[in-house]
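Just one protein chain is left out here, and the rest sit where they should.
Chain IDs A and B follow the sequence of writing; residue 1 opens each chain.
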Amino acid sequence: MKSLIFRTASIYLLPLLLLFSIFILLRGHYLPGGGFVGGLMAGVAFLIHSFAFGLKETRNIIKINPGFLMPIGLTICVLAALAPWIVSLPLMTGLWFEEPFKFVGMVGSALFFDIGVYLVVVGSTLIIMFTIADTV
Amino acid sequence: MEILLVFIIGLLHAGGLYMLLRRSMFKMIIGLILLGNGANLLIFLIGRLVKGKPPVIDEGLKVFADAYADPLPQALVLTAIVIGFGLQSFAIILIKRVYNVLETDDLDELNSTDEEL
Partner (left out) sequence: MMLLIVLSGFLFSALTRPIGSIFKQALPWVFTALPVLLFIYFCSQIGVVSSGDSLTWTYKWVPSLGLDLVFELNGLSLLFALLITGIGSLVFFYSTYYLKGHAYMDRFYGYLSMFMASMLGVVLSDNLLALFIFWELTSISSFFLIGFNNEDPKSRKSALTALSITGLGGLVLLGGIILLSSIGGTYSFSELLSQRNSILSSSSYCWILVFVFIGSFTKSAQFPFHFWLPGAMKAPTPVSTYLHSATMVKAGIFLLAKMTPLLGGTPAWNHTLMIVGGITMVYAAIHSLFRVDLKGILAYSTISALGILVFLIGVGTEKALLAVGIFILTHALYKAALFLITGIIDYQTGSRDVSQLKGLQHVMKPVAIAGFIAALSSAGFPLFLGFLSKEIMYEATFKYAEIGILLTAAIVLTKIFLLVAGFWAGISPFTGELPENLKATKKPSPILWVPPLLLGVGSVLFGVFPALIEQSLIQPVFANISGLDTSIYLALWHGFNTVLLLSILTLIIGTAIYFQWKPSEGKFARTLRFEKISPQTLLEGFAVGFHTFAGVWTRAVQNGYLRNYVLSILAFLTVIMGYRFYEGVSIYLDWNQLSEITPSEVIVVTLMVISIIFAIVSTSRTASIVALGVVGFANCLFFLFYSAPDLAMTQFSIDTLTVLLFMLVLFKLPKNKIFSSKRIRIRDAVLSVLFGLLIAILTLEVFEEPSVTDISKYYADNAYLLAKGRNVVNVILVDYRGMDTLVETTVLIIAAIGVFSLIKLNLNPSKEQ
């Protein structure tokens, strides 16, 4: 995996793939995509990077322990689910902002829920990946 | 096409079961993955095949104007795929761990007691 082409490509591939994964995440409500797919895409992006530069480098890029992403994501999910409670609607009722945002479109509790799923998937994937790679 | 898919599903199940019955842990996982693929495909197929009409409402419309593929099995399979990934990675790690400790791939040699671990 020390091929120069692969490495050079990876440098550009990582941010591109990450951006793409976020794009997939955000458009999920309207077009194919969503938290699960987006999260997995991001996982693949990091995996490719670690193939090119080694695990240490990838870890340095991520900086925070991916383990934290899981509880954060789960909390966001739960909050998104609980949010309608505050305005005394049944749990998980969709809440939406009236006006669409730029680039993102309509923003609602479902989007936050999806972001939570995204974070959980990224976190678990990375944890599994790093742990496995550690043992090799 | 359905007939071909049914054949594939049968093959995936048969192959998965056969591998599941092997003594080698590695083969067992292969069997697990094959069975998972088979089951996903089965659920998807039972939702009926519709070509080229994803369950996405067209821009500007509020409801479907045309026929569409059944979204429910798709949602089921989607989560099944992700959960399946969790299961597979756990199984992979498990055999890795067992192999590191016992240096065998043979399930029948796992009859040792905890003290030897």
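Keep this in mind: contacts are C-beta pairs under 8 Å (C-beta built on N, C-alpha and C of every residue); 3 or more make two chains touch, one makes a residue touch a chain.
What you see is a predicted model; the values in this text were computed from it and never measured.
With the whole complex as reference, residues 1-15, 17-24, 26-27, 30, 33-34, 37-38, 40-42, 44-59, 61-64, 68-72, 74-75, 77-79, 81-90, 92-94, 96-97, 99, 101, 105-108, 111, 117 of subunit B touch the missing chain. Mapped onto subunit A, the interface with the missing chain covers residues 24, 28-37, 40-41, 43-44, 47, 51, 67, 70-71, 73-74, 77-78, 81, 91-92, 94, 96, 106, 108, 110, 113-114, 116-117, 120-121, 123-125, 127-129, 131-136.
The rule we apply is simple: only the chains that are shown with their structure count from here on.
Against subunit A, in their complex, subunit B makes its touches with residues 54, 56, 78-79, 82, 86, 89, 92-93, 96, 100. Every residue of subunit A that touches subunit B in the complex is listed here, in rising order: 30-32, 36, 40, 121, 124, 128, 131-132, 135.
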